[in-house]
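Certain chains of the assembly are absent from this excerpt, and the rest are unmoved.
Lettered A, B and C in written order, each chain numbered from 1.
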Amino acid sequence: MSGITSALDALRSMRRPAWLGPLVALLVVYAVFAIITPEHSFLRAQNLPMMGRQTVVVAICALGMTLVIVTGGIDLSTGSLVALTTVIIAKLLKSGSSPVFAILCGVAVAALVGALIGFFVGRLRMMPFVVTLGAMTALRGAAKGLASEQKIDCEPHGLDRLLDASLASPGIWIALALALATAALLDYTRFGRHVLAVGSNEAAAKLCGINAARVKILVYALSSMLAGIAGLMEFSTLTVGDPTDSFGLELEVIAAVVIGGAPLSGGEGSIVGSVLGALLMTVIRTGAVHMGMPSWVQEIVTGGIIFVAVAIDRARRPSARPS
Amino acid sequence: ACPKDAPKPTADGEGGAAPATTARLKIAVIPKGTTHEFWKSVHAGAVKAAKELDVDIVWKGPLKEDDLKAQVDVVSTFVAQGVSGIVLAPLNDTALRAPVKEATAAKIPVVIFDSDLQGDEHVSFVATDNVAAGKLAGDHIAKLLGDKGNVIMLRYQEGSASTANREKGFLDAVHAKPTLKVVSDNQYGGATTESAFAKGEGLLVAQKADTGGVNAIFTPNESTTFGMLLALRKSNLAKKTKFVGFDASEKLVSALKDGDIDGLVVQNPFNMGYLAVKTMTEHLRGKKVERRIDTGARLVTKDNLEEPAVKEVIAPDLKKWLGE
Amino acid sequence: MTSALSLLEIEKSFGPVAVLRGVSLEVKRGEVHALLGQNGAGKSTLMRILLGLERADRGAIVLADGPYAPRGPADARERGVVMVPQERTLCPALDVVENIVLGIEPSASGLLRRKEAHAIASRALGLVAGDGRIPLAAPVRALSVADQQLVEIARALAQGGLGTDAEGVRAKVLVLDEPTASLGKSDADRLFLRVRALADAGLAIVLVTHFLSDVREHADGYTVLRDGKVCGSGDAKTTAPEKIVHAMLGRELDTERGDADVEGAHGYRGAHAADVKEGEPLLELRAVAGKTKPRDASFVLRRGEILGIAGLVGSGRTELLRAILGLDPTSSGKVVLTAPRGIGLLSEDRGGEGLMLGRSVADNIELSARGPFMVRPARVDAEGARWISELSIRASGPAQRTGDLSGGNQQKVQIARLLREDYDVLLVDEPTRGIDVASKAQVLDLLRTLARRGKGVVLVSSQLEELVATCDRIAVLRRGVLSPSRPVSEWTEQKLLLEAAS
């Protein structure tokens, strides 16, 4: 008797994986579009790799954003940082550097910026929203200044092949590998536990001897480094350094993470969910184009789906005891 | 002499025609944005005029590209600051009327360039005829396709008048040929290259461009053209699909040379900037100026690319003027 | 025996307020040392300094192996000092295992070793809780306050190095800051058995508590703090409780005369004694059932009486009160409220749902759903000041941030709010949790006075002697089912315990 009840209890107390909701949403939206697009153009073979490719930038940013949101923070500087990275890479390539050096510089600058943001948030205990709002504006300015307020043309030296038309394009696989690595980091390492703990209850984490400031610095540095890599992918798509690029990207990234099941209050989050969230947004955008929807209908639909996806997900979860 | 030491031009200048002051003229030039190649050329032209005519210019766009409110604010800030004249590319033909009136009331003359403004407070309008320019593109596509086939137009952004005129001119020309079919004209590329690219790519798949669903494409400005070019290249459709774009940049011109683009309608932004500042200076110095000044547009193809007149338009010497 | 921990002349102030003014304390190996004092005396602050959460302005700490100046909890753990803090500090979103091994996760080159973590957690938890009662995979936010407290104690034990090796006790000093404040009797007893075993294994244990009976039964030595100074210490077993109380208060606790009447209820002018009809029913429950608990509860509460509700931890007492107030949905049954001035609840979870910790004391006292449309901030502060003096809340003023008060004084702020509202029916859940002996008497007296003036009170408490001493009638809640109430004369503590556990 008690064996059965305790087994039942265990089952009930088992956490429903956070990415289940977004996965269902993704499949449903995909199926709907597959059925209703004229001549089922949505099912065409090119469509899948194309959507994969279009998701790469948002998805890579969403990996880092998930970590940030799990600590209870937020990062509004992502879009500006992506733009800055494209500018740095283009500028270096133009001045004759090797592509590897350009990439390393771009990503390193991004990581440094992130560490600085982390320092302000973690060590000086400033609000992440404010710090990254300031960084968003300032980094955008820096990108424009560095690029003399124009797009930087340069020979891409093969970097444009990172993201090409086929499923075999390395960018997609790099993104996948990064997602797996980040998911493993969050779920299977001590550091990942500390990230969750800091987001869940910082005082408790500190009491257990966790250096919350260090955790945050690392998280923001990592997140910004990932934004830097996303910037590389963006450069590979654009083949120019564009200081006005990715304006507002951060909101799309945050939407992906939130759809993916991470509450902004921190302490929870799923990398898989965030990637699915990013995919969902691409599927909606692509489907709308296939349907020939006017842009404004598309915007209404996107808004509605963000909303419904999260509403359903929240409704299904057992409500926590008010504490 | 150091300009700071000079007396303020508007402080003692009572009448609107206070031409013969010894003070250096300070002219504010307000573009729609600052990062499109187009505006760089305008800037260069403006600098050239400033150097030739010995005036100072202040180059200041809205902080965000295409931000109407920000542009209104920039204009009124210059009015409050008290410049000698304002040269403005209005983002909207109605909304900028109020600040322009305000300027005129403060005895600061305004020259409009690139896009028109309602009302007659401004001194002169210096611009391309956009409908005609769009028509150039439409006629070229009709010629390329032999008047037959499916055409896509990827629009720029909601509410932008100059590109809307080009889109209109293009559609007029295409609709004039009953055998040309416009399969999509309701998608907007948005303000940035990357949004235009994503839209373009989706559009190509949706309209089955790879199996001949799309024969020709038109895009009405630099960012949509570049975005669509990238989309064509990534989908391996460049050269297979006819493509006519608008405006010129280094990348677009080299794509034209490669044959990825079949034609570019180019305005003469350098000349536009030059003429706008020149017109303003002449007005300030008491000369009479024309109400409407056309700066011209032309179709550039691989064939006429080497003509010196074209070369001057598409590759003005920015370095010389902007010192970069 | 050698001394395992010596605190020497510790001083600490927060801004202008001197909290500790030269405290010295010595605890030997194998000793359970009780630390006593009124609310706000500085006990928790002292312990926080010991753990490196706060830094002393002056003074020194010496452990058996040398001088000790912790830079933080990790440092303290390194030297063998661990603590169960007074307020809850768990990560609500993490599960029980993750909480217990937080910061000491067993890992191989960064990768977690889940099996080992699970083993540590279940062993540590087994030491303080009955088998299988707390599901290891559940997120702690789903646990009751009591279970969370047990998890917290298990965590301290695990952090002290108990979980990894059965005999290898690595911790040297264990600090328990009011560990039993939210525990039932059986859990508390089990905890103290464990504490004794640890002391016998050579640990020095500091026990902060307000229960004098626990001091007598479970501690070896004691130290009393008053106004940031040590003013009494000795042998816990032999010292008379009156002497300890005298040291704490600086005077006698005159229960006959009723301390509370003098300080608190006397000044309490809210009740409208005039229009009270004796015995008029105020609140009636008819077979009320919630989503899970309670399952079946009926009673009638009349003017002028205190109804006690006894029950084991987890029996659903808190849920019953929440259901009455409408904070939790009911699934069947009926709550009939006839009280004209409404019904108010004193929450057992003062930090979580009771108080706005970030706002001032006055704002908390004044918080109310009713009242005039316009509010004058100056009046709010004046009102706050009045209640601070009436309940002798130790605060620097009505504008002080409530979160900066000591635990017991926070509890008093909650009580002040309830009194100010002048409700007819008061549901009080563990009202004496974390408050000192004098205040405890004061609060219970206050409840009696209120009843005398025509209020109806429902009192939930895990302190059975409190129930027996205060209530008119007592009902017992067992697995969500409320027994019919019986007059207090028919109950003794033993009978209540039997009834609740049967």
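Side notes on the structure shown:
The criterion applied here is as follows: contacts are C-beta pairs under 8 Å (C-beta built on N, C-alpha and C of every residue); 3 or more make two chains touch, one makes a residue touch a chain.
All values reported here derive from a predicted model rather than from experimental measurement.
The full set of protein chains in this structure file adds up to A x2, B x1, C x1.
Keep this in mind: only the chains that are shown with their structure count from here on.
Compare each chain's C-alpha centroid with the centroid of every protein C-alpha atom shown, and the nearest one belongs to A.
Of all chains, the one whose mean C-alpha position sits at the greatest distance from that of chain C is B.
In this assembly, the C-alpha centroid of chain A lies 35 Å from the C-alpha centroid of chain B. We define each chain's centre as the mean of its Cα atoms; on that basis chain B and chain C are separated by 72 Å.
Separating the centre of chain A from that of chain C, both taken as means of CA atoms, is a distance of 43 Å. Multi-chain contact residues of chain C (touching two or more other chains): none found. Those residues of chain A in touch with two or more other chains do not exist in this structure. Residue ranges on chain C touching chain A, taken from their complex, read 51, 53, 72-77, 83, 85, 89-95, 98-99, 102-105, 107, 110-112, 132, 135, 137-139, 141-142, 155, 159, 327, 349, 352-353. Those residues of chain A whose C-beta lies close enough to touch chain C in the complex are 6, 9-10, 13-15, 188-194, 196-197, 199-201, 203-211, 267-268, 318, 320-323.
Contacts from chain B toward chain A in the complex involve residues 33-37, 40, 64-65, 158, 184, 186-188, 191-194, 197-199, 201-203, 205-208, 210, 226, 230, 234-236, 249-251, 322, 324.
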